[in-house]
Structures are given as C-alpha cells and as structure tokens.
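Following this message is one structure expressed as structure tokens.
The complex is shown incomplete by one protein chain, all other protein chains being positioned as in the whole.
Naming follows writing order (A and B), and every chain is counted from residue 1.
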Amino acid sequence: MTTQVLLDPTGEQTTTARTRPARPVSLDRMHVGLLDISKPRGNVFLDRIEELLLTHGCTVERFRKPTFTKPAPIDLRHEIAAKCDVVIEALAD
Amino acid sequence: MNASRFADGFVAVVKHDCPTCVLVAPVLRELVGHGLHTVISQDDPTFPEGFTVIDDRELDLSFALDIETVPTLLKIQNGSVIDSTVGWSRSHWENVTGAEDLGRDLPDFRPGCGSRTNEPEIAEARAIALRIPLLKSRALEFGETEDEIEALFERGFTDGLPVVPPSPRRVARMLGGTTRDPNDIVALVPPDLVECTVEKVAINAVMSGCKPDYLPVVLATVEAACTDEFNAHGLLCTTYFSGPMVIVNGPIARAIGMNSGVNALGQGNRANATIGRALQLVIRNVGGGRPGEIDRATLGNPGKYTFCFAEREHDSPWEPLHVSRSGMRQTQSAVTLFAAAGLHPIVDQLSRSPESLARSLAAGLRSIGHPKNVMVWDAVVVVSPEHARVFREASWSKQQLHDELMALLQIPGSELVRGANGIAEGLPESVAASTIPKFRDGGLVIVHAGGEAGMFSALIPGWAIGAVGSEIVTREVVL
Partner (left out) sequence: MPMVFVASSAFVEAAAAQSTALGAEPASVFVPHPIQDRSDSELRLLADGCFEELLRAVTSQ
C-alpha cells in the first residue's frame, strides 16, 4: 500500500528528560533563595514564606525577576545558582 | 556540463516546434558523414526524419546539457563539450564542424528559438523537483486510505480550521518564494524557544494556505514576532485578549495582492488571511504555543486566528507607517507587529472639523482597557478614507493628529483613583492631583485603511507596554 508523505511542521524537538538534582535532607544551615517573579501580591506571600523558613535554621535571600512575562535573565540565574542551595520561585497566577 | 555519455563527434538538440530547427534538418543530414552521431528532440521523437532521435520530452538531457536555445550543435571530445553553436549561421556551423559549404540552399543566418527547458512551468517544475531531496524535515507517513486532513487535525497541527497538507512538493514549491537557504535559522520561536528554519516556516505557510510569493512577508513577520522586544512569549502566556497583528507596508503589499480597502480587517483576501495565520501556526507548531496549555487567555479574540492587513498607501493623506515610525523609504517594504486585543469601532458621521473628529477618536481611545487605565496599553487608530478626508481638507499631518489625540488624552488623576465614579478599579489616591497621559510616547499609532464609503474608524487596543509587555516592532521584507 502506498503511503502519503507530509512534512513535520513542528520544531522536532526531542526533549531529554532532565533529572531533578539531589535535595538536601533538611534546610538546616542551607541558604534558600526566594525568587519573586514580580506578579502583584507575590511579595506578601514570599514575606510569609521567608518568616517560616527562618524558623527552620536556614538563611534566606530574596531575588526578583525584572518582569513576570519573560524568563529570568541569565545573570540573575547565575547569581542564584552561585549563592543558593535551593530556590523557591513564586507566585504565578 | 557533463557530456561523458557521448562519443567524440557532434550532438544536435532540436525541437520540432522551431522553424529554424526545421530549416536546418537537411544540414543535419549533411553532417552525418562529418561526425554527427546523436540528435536529441525536445518535443517530437519523429523529428527530424531519417534519424534515430533520442526522445527528450522529459528534458533530462536538455537540462543536463544546459540547453538554452534550439537548435544547439555541440562538439564533443573526450567526454566534454569543446565547442558549440546555437541557431543557424553557416559560418559558425562550418567553423565548429570543419565541414564546408553547408546548407547551400539556406539563408546565411536564422536565429534559434528558446529551449523548452526555459518555459516557465517547466523551469519551475524542475526547480521544485531538485529541491525535494534537499528537504530536511521529518517525513510523516500516512496510509493511502487515511484522510490526511483529518490526520492533521488529530495530531494537533491546526488552529481549529483545516490546513493544507504540507506535501514535499508543496513545500518545495513554497521555498521558491525566497532566495534564502531553507536551512537558515529565522528565529527562536517561543514559548519553547525552538530554532525555526526557513523550511519550517515554509511548511506552516503551506498549511496556512499561502502562495510562494507571500513567503518573504511571512519570514519577516516571524522574525519580528520572535524578537525580545515584541515578547511573543509573554503575549502567548497572558490571560489577556491580545494576539499578534501584522500591518504590511510598501510595494510588496500590492505585488502580492493584499487588501487595504473594503473589509481590509475582515475576511476574503487570501494574502491577508494566510500571512497572519502562518505566524499563528508557526508559534503553535514550531514554538509549542497552544491555547489551554501555555496560552491561558481568558477570552482571546477572533484576530488570534489571523489578523493582517495592508495600509492603504496610494491615496493616504499621510506618509505610510514604516516611513513615519521607522524612517524607512517608501520604496521599501515592511511588516509591523502589534499585540492586538480586538477592534473597537468609532462612528462619527457629522464631524466636519478635524478638532471635532479628533475628539470623537479620543473619546473612544479613553476607554481602552478601562477608562481608568493610563500608561498601560498601546493602541492603533485605523483611519478610514472618509475620516481621513476631514484631516486632509484641513491639512492636518499625521503628527498633528497624533499630538492632538495625546493632548486630549491627558487625564486628571481625580477621575482615575479607586472609587471615582463608583468604580473600585483605579489608581491609588496619591495620583489624585496629577495629570497622567492615557498613552506612552510612541504608544499611539495611526494608519490609513478601509473602503471609500463609511464614516467609521477603528481603534485597535494593544497589550501591556514596556518591559512587562510588548513593543511595536517593524522589520523590512527582503525578497
């Protein structure tokens, strides 16, 4: 049986699944980054998360994306990666 | 040119449908004794009589030998063409062959005819056939009894309307619309930031229903839309209404038959419809941007299927958009991308003065997004010919109309604060004493389009401005 051939209109991306990095056992003495994606009200939420984190023996550093509509700039991502053991990004709605 | 298949001697290429070829048939018979061993006929294997003619109706040999004119006489030695002549000229033919006194009864000279390889459809079919093996995209195979239109729906490659199946032949034909290499990267398409080649744009342009001569416009549109400044990623992910709108300027618009007149923003014109749609399909299929997934628009708008028109330049009272906004020349062609959230009609049947008509337009512009939104949204004003006439008769330049609108849209803060007018929406009390412009500098764009009858203009609201949102982006269309 003959087949019809059409060309694939997609980018033909084959995504390789990236495995999650190993997580620490606890946050005690960890440096936690809180990344505010800059949607309104996110800072209130993150303020409370920061309060709660500080009771768990970690240090907290706050970061902020310039705009919620674009991915975080390269230099911000590098800074976070260099300084933090773990990052929490919030709050998308 | 590879003549290695031929022995030393002479080869003639002719077509019956050429009076000069008919004229030199007796000369060919004379040359048999002088080394003419092969006659190739482009259209009739029984011509000329008296020869075992090679049937080249498929034109493979003629293409291989680069034949431009018939008759062509080639001198072959050691597998190469070392001399040749075209048409009929006694002196040239005697020169090439070394024979004397050829075609005694013939005139000295008669020009030849065009080779069939140069006929437009044939040249195009050949070019398409040569491109097909070079296509790089993955082949999707469907069984003979499968309905390929349904299959394309099922694979999620459509916007809800059927698409033209992108066969290799159709894509190869589409690639004839550009001189760019099919493997050139046009853009990284959001949201997945996938590399998009000219070939991938061509595939989606075929699916959209474009003709090959629209492809340069589609390529410029994809480039413009995928710039950081236009922010197609953000535009796609927003819950807001907006989608890309394309305004086309310059000679290309007329060359490809775009509509800038009656129903310019509506349906019916193939170029308008398919160019906008091709961008949407590229973002969907190459970029991975689909409603319900990354696209979270609460309501969207019908322009997200396609929104593309040409500015009505030929009788506009003003210079075209790409000239006034981007400093391009009128003879250049360009596309301008704007993140459009639908269309808002303005009716004004009575204003005779430009001041009055400007106030009507401003009254409509005031409510874009929300009457209390200032410095949030951009807008395009599409002024129809009947409204443009009011400004033309008063000799108002586009800049003058723009400045008048901006001045009329300086809004007192007291009208903007939360609670004003019984509306909870608004700005903090701290702005109550200020005056804030509705639009940022550069955020109000004026173009001319539409049919000649109708005292209506259209306001096209935009999306969020600045770094958070989308910048209006213009790109030149390069053929």
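Side notes on the structure shown:
In the analysis below, a residue touches a chain if its C-beta (ideal position, glycine included) is under 8 Å from a C-beta of that chain, and two chains touch if they have at least 3 such contacts.
Computed from a predicted model, the values in this text were never measured in an experiment.
Summary of contacts with the chain left out: across B:Gly292, B:Gly327, B:Pro345 or B:Gly422, the touching residue is B:Gly292. Touching the omitted chain from chain A are residues 13, 15-18, 20-27, 32, 39-41, 44-49, 52, 56, 80-81, 84-93.
By our rule, only the chains that are shown with their structure count from here on.
Those residues of chain A that touch chain B in the complex are listed here as 1-13, 66-71. Those residues of chain B lying in contact with chain A across their complex are 135, 137-146, 148, 152, 157, 165-168, 171, 189, 192, 194-196, 200, 203-204, 207, 228, 231, 233-234, 237-238, 281, 285-288, 464, 467-469.
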